[in-house]
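Structure in structure tokens, see below.
All protein chains but one are shown at their positions in the complex.
Chains here go by letter, A, B and C, matching the order in which they are written, and residues are numbered from 1 within each.
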Amino acid sequence: MPWRLLRFATTKKHPEPRMFTEHAELKPSYDVVIIGGGGHGLAAAYYLGRDHGITNVAVLEKGYIGGGNTGRNTTIIRSNYLTPEGVKFYDESVNLWQDLSQEFDLNLFYANRGHFTLAHTDSALRTMRWRAEVNKHYGVDSEVVGPDFVKRAAPMINLSCGHAPILGALYHAPGSIARHDAVAWGYGRGADMRGAEIHQQTEVLGIDVRGGKVCGVQTSRGYIATDKVLCAVAGFTPRILDMVDIKTPITIHPLQAMVSEPLKPWLDPILVSGSLHIYVSQSARGELVMGASLDPYELHSTRSTLDFVEGLSAHMLDMFPFLSHVKVMRQWAGMADMTPDFAPIMGKTPIEGFYLDAGWGTWGFKATPVCGKTMAHTIATDTPHPLINGFSLDRFRNYSLTGEKGAASVGH
Amino acid sequence: MKIMTCPFNGPRPVSEFFYWGEIRPMPDPATCSDESWADYIFNRNGAPGVKQEWWCHIASNTWFIAERNTEKDLVLRTYLFEEEL
Amino acid sequence: MRLPPVPGEWLDRSVDVSFSFEGKTYRGHAGDTISSALLAADAGILGRSFKYHRPRSVLSMANHDVNAVCQWGDRPNVRADVTRLQAGMDLAAVNTFGGLKSDKASVLGSLSRFLPVGFYYKSFHTKRLFPMWERLFRTLTGLGKVSFNTPHIRTAKRYGFCDVLVIGAGPSGLAAALAAAEQGAEVVVVDENARAGGSGGYVRGGFGPQAEQLADDPLTRVLAHPGVRLMTETYAAGYYADHWVALVGGDVLTKMRTKSVVVASGAYEQPAVFRNNDLPGIMLASAAQRLIYRYAVRPMQQAVVLTANQDGYRAALDLAAHGVEIVAVLDLRLSSTASEPELAVKARGIPVLPGHHIVEALPGANGKSVVGAIVAGRGKMRTLACDGILMSIGWAPAANLLYQAGTRMRYEQSLEQFVPDTLPPGVFACGRVNGVHTLSARRLDGQRAGSAAAAHAGFGDARVITVPAEMECPTHPWPIVAHPKGKNFVDFDEDLQLKDFENAVQEGFDNIELLKRFSTVGMGPSQGKHSNMNALRILARLTGREPQQVGTTTARPFFHPVPMSLLGGRGFSPERRTPLHARHEALGAQWMMASVWQRPEHYRLTDKDRQQCIREEAMAVRQNVGLIDVGTLGKLEVIGPQAAELLERVYISKYANLKVGMTRYAVMCDESGVVIDDGVVGRLAEDHFYFTTTTSGAATIYRELSRLNTMWRLDCGIVNHTGAFAAVNLAGPKSRALLSRLTSLDLSATAFPYLALREGVVAGIPARLMRVGFVGEWGYEIHVPANQGATLWDALMAAGKAFALRPFGVEAQRLLRLEKGHIIIGQDTDGLTNPFDVGLEWALKMDKPFFVGQRSLHVIGRQPRKQKLVGFVLDAQFNGSAPQECHLVIDCGEIAGRVTSIAWSPTLGCHIGLAFVRPELAETGTAIAIRLTDRSTVSATVARTPFYDPDNLKQKEPA
Partner (left out) sequence: MKFPSPLSPIHDALLTGAAVWNSADSLPPSVSQFDASDPQKAALLGVADHSHLPRAGVKGPGATGWLAELGLSLPSRSNSWLPFPDGGLIGRLGNTEYLIEGNAARVAQIMQTPRAPGVYPVLRQDAVFALCGSRVNELLLQTCNVDFRCLVADPTQLLLTSMAGVSVLVLVAGNKIHPVYRLWCDGTYGLYLWETLTGIAEELGGGGIGLDALP
């Protein structure tokens, strides 16, 4: 048994301090104000302190930390993207993930499971080879495998999948899952320890821009002067950008998920099927965590629908017929901020001192560490980090989209 | 399931419909700048609110306009495109 | 222990049901649940807790006894408290190590001091060791087991429709149903229990059914009313937009659309928190009452009743009436309103101790049942011997569906309960969920809600009914007792103790949502039914706030978990088949999916492998004649004076100048200039065009053209004939000779030249014929009404015998078109490809006034090219493993493109392909390097396309 646990038993009082300092009031000014206390915002605050010595930072969160898409996703981590920009970016993220638990001294349950994207059509198989080849070019472990390989890794799978037989898969060995909430807490605590202030229940009401420059932020708890603002609010991005009159291609679509009752572990890898619109893994609690595709129409809410659980269950049974008796316990939704090319929008904006970390659609969780790191760099130096050059807002003005969409029938 | 009202076919479950997106007036391609054209092509009115959207009742191929609150998912009214002219 | 027959019991004592539990055989009766039968048989404990593996038994008998969960054959997580006993059930408790009685994992209970809330976040995370710890956790985690042999169960999901849906058939729900039906509404009432009546059936205060119930039994009246349908053993699993409620009953999911909803779902009785409050024998008072009146089970011999309302006194009377000795009634309140049940309890001589609480329950020697309670009050502590403790300290509203419907709830101080504050239109609440607890008031409240719901649905007017206020507070605000040694459980699913909450808040998780996520309170299978309210009270107290300020977590579907087989239903997978489907099947087609169609990929021959079959099919086309079903192509018509104008606006080429009787290739872009579809446009008359789209584009292109024409209001109409026409392509040097045997059309090159369109009769069938060259040979695409497609096919096949005709599949067609250098949209293009990238400049008419995508292509056209699609060939001597589609082109160590199509050409005797390359590599003759999966590279040479018949001689009459 790890020694750490002894400490809990040998002290009378619970030996753990507060993870996040309580701040009764906002300071009149900060060097950097981060809007959004999700994984991305907290990670940016963390790396601003750790890598750039910028600690006079406020993270403003309308609700509670990690309460948005950080706490609503299906926790899949991978880097098998299609474009060179995407592969390099997410690969750096996967590298950072490896050490986070130790770095935070907080167990994120980062569990390497291997990730299969199943192909049910020859065109899907072609796209997978494309992804595998680009991945390998940048040193990312991906390969196209046949149905027999899939069967070995998940012997219980029904290869004929109802009407859509599995022809092969893209296998990405580094694919992992993690305890999503803890990621926000780890970054939050790390940022807090370095001096950043986390203000929950603090809503941004306006952004003060004068002469093309950011001067301050109006909040539900008063005005803050600052000349640097990071907007990292995922599904709420269009609302914040409306305040500063920046237009983007982002549209908001609900993304739903569901979870089964706890089961004894039987599924090791993470499985994704574009044709069946499934992604599934089994969590540390034994629950099957399942998701599908985006809802078909724009909506700024996290309501659940019955057709989602019906469709996903039907497809799950096509792949795993033996789950007939397994019960779905709960469903929920997040708001995905989609872009036309399925790549994020990161970096500087036409407003000086206003930085954007948005367009996270269905791929935001896995990027949490690298987003924090590159946005911290971008804010500290007022120069986009090289890894995010392909993700600038400018690309839509220049018709130079990144083309991640080519690979993503289900983007998770 | 959400109910959407087709001007011809009446209230139906939203699964009978195809969503296209917000009506966006096209600038005159002959006179507009490259920049305002790119703005039309890519940018969206992403913030929530009441929007005029194209919807199609699939079984009857009926295109119509729905005025919808995109935060509350409330359909305020639906009408045929011609009726607005 | 089984009681003698109890009036109103749900048992059929004439039917014995034999079953086994943990290897031992038991008998119960029809009508028992697993739990009631086991308790009747004094079987001891029913399950183990999730974390510490503590022995547990009945808590609620109301579908949240999450520790009494069984494995029943291949069914995991069967809830013993509510699952009906069936003959031959072979049951075992889930998640034990070595059996329920001597679960080895119970050692975890003694380690609990080492494992405080969130302990797993604080340790085990050395990078090197985590995988080992994870394996250990994975053996401990989870409840039931799946069996891989379980079949795919397809169920008959159905839709339902009604005017008023009443959820809950207790006193208020039944009253609501009657009131609504009397106003003329068609009413459906659902109740999750086997019988309707709710607490009206088991809260009796020691008597038989209450006098007023007998006089005017609402259930009888409901059952007699023709406007009411009662669905028992059916629960409302979730509320969705526009009054769409998922009802789960038996093996069917009913998706009920209603005009208004009455939520009469009642309340969950709440546990008190004291040390060892989880010992078997300690249960909610309502659980004991259910056991007695539904299942005739005496839950204990000697009971201590802990209460804070008159429900507890009523329960004491119910127990006493069935032979249970009531040791004492402990009332958490210092004083009470001296209700009728309380007076009756006192009259029976049962000791009542006001201002008393339980400090600790005492376990028996084996630790598996309660043998006494240490109680305190008025400054004194004492020990009471008992073998059971009833908890009746208050209620939490079963408001899940109200929350899902968007109800705003408010904490009502006088009731110590959340009640609906603002209900959405068409949603009504009554009874306990609405904060109304007294039986007579619940009925009135039900009438009020039912009448209002009927009125909302358009039936009658809402009656004005005043519901009297509650005389006593039904719920205690703090039924929680700290203990230095803990084990005072707040959440029985997750084994969370009071101190876990204190510790979590100390660590900063002082928001209800954060607390939930850190501690996992309410995240187990009961989804917080017994734990959320106490957690909220604890958090409120720890942070010095009111419950209203703390607020609740979001209640999401489902109310109770729902099996996937019910949600999945039959799993409809619509599939289109061309009229030639059976013909292909008979010819040995190997099928492939092409959007919603199945198409023959190739035709299998017994003595040949796939590759051979495909090459032979292709060679047949090159040398003789082949026949392929192209009926899956989109087939549209546009008719009217402005038909040409529509096509001008949606395709990149010109069609206004297309001659009648001719066809032209057609490429469509989206507004950003990306190529999205292609096909052939033919002109049948000045104002009449017939055109094709890709197979996958058919439905979407028709829909989008309809939208554009709705907007543009051109004087023309679009007709979708995709399914109405069968279509084949007859191609090869002998196609004309073959066809001439079946038609009187003049097939000479002058009368029917390349790219011409003709209408005529083939094999006696009226047909449209197009001379197209997709596969690079002389050929005809023949379109006929779908109901004559098979006849045409048969006629062509019969006439083709003399010409060695072979049917060919999609793969051979791909090879043939590649030899001809034709691209396939979606394979040789991707989501960002524009016409410049793929050499379609020749088709692109930028001098037209307008077409979709034109303005963007103006911009793109001025930019430097990033890539170009080129043809390439491998050396004819190459005999290694060939590149595959999507292998990368590498130049100076960098990605310089990718292969989009490649095949070995039997005609040319070498590998040919198409690839995207950087513009500087696009020159014919350039050597390019293609990297294979194994990292080796293959050299290829950029070549001119078409590879085959570059001068299109095959379309000309031989000189």
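Keep in mind that, in the parts below, a residue touches a chain if its C-beta (ideal position, glycine included) is under 8 Å from a C-beta of that chain, and two chains touch if they have at least 3 such contacts.
All values derive from a computational prediction rather than experimental measurement.
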* Taking the complete complex into account, tell me which visible chains touch the one left out. => B, C
* Asked: Among C:G406, C:G717, C:G839 or C:P906, which one is in touch with the chain left out?
  -> C:G717
* Among C:D90, C:E575 or C:E894, which residue is in touch with the absent chain? -> C:E575
* Sort through B:M26, B:A59 or B:L74 and give me the one touching the missing partner chain. => B:A59
* Which listed residue (C:M1, C:L129 or C:A156) would be found touching the missing chain in the intact complex? -> C:A156
* Quickly run down the residues of chain C that touch the omitted chain. => 156-161, 255, 257, 570, 572-579, 581-582, 631, 637, 639-641, 715, 717, 719, 721-725, 764-765, 785-788, 790-791
* To do: Over the whole complex, note the residues of chain B touching the chain we left out.
  => 1, 8-9, 12-13, 15-16, 57-60, 62
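The rule is simple: only the chains that are shown with their structure count from here on.
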* From the C-alpha centre of chain B to that of chain C, how far is it in Å? -> 27
* Structure fact -> Cα centre of chain A to Cα centre of chain C, whole Å, reads 22
* Asked: Out of chain A, which residues touch more than one other chain, so two or more?
  -> 303, 305-306, 340, 398-399
* Asked: In chain B, what residues contact two or more other chains?
  -> 1-2, 38, 42, 73
* chain A residues within the chain B interface of the complex -> 237-239, 241-242, 247-252, 296-301, 303, 305-307, 337, 340, 396-399
* Structure fact -> As the complex stands, chain C meets chain B at residues 240-242, 244, 255, 671-672, 702-703, 706-707, 710-711, 713, 720, 850, 854-856, 859
* Flag every residue of chain B that touches chain C in the complex, lowest number first. => 1-3, 18, 20, 29, 32, 34, 37-38, 41-42, 54, 56, 58, 61, 63, 73, 81-82
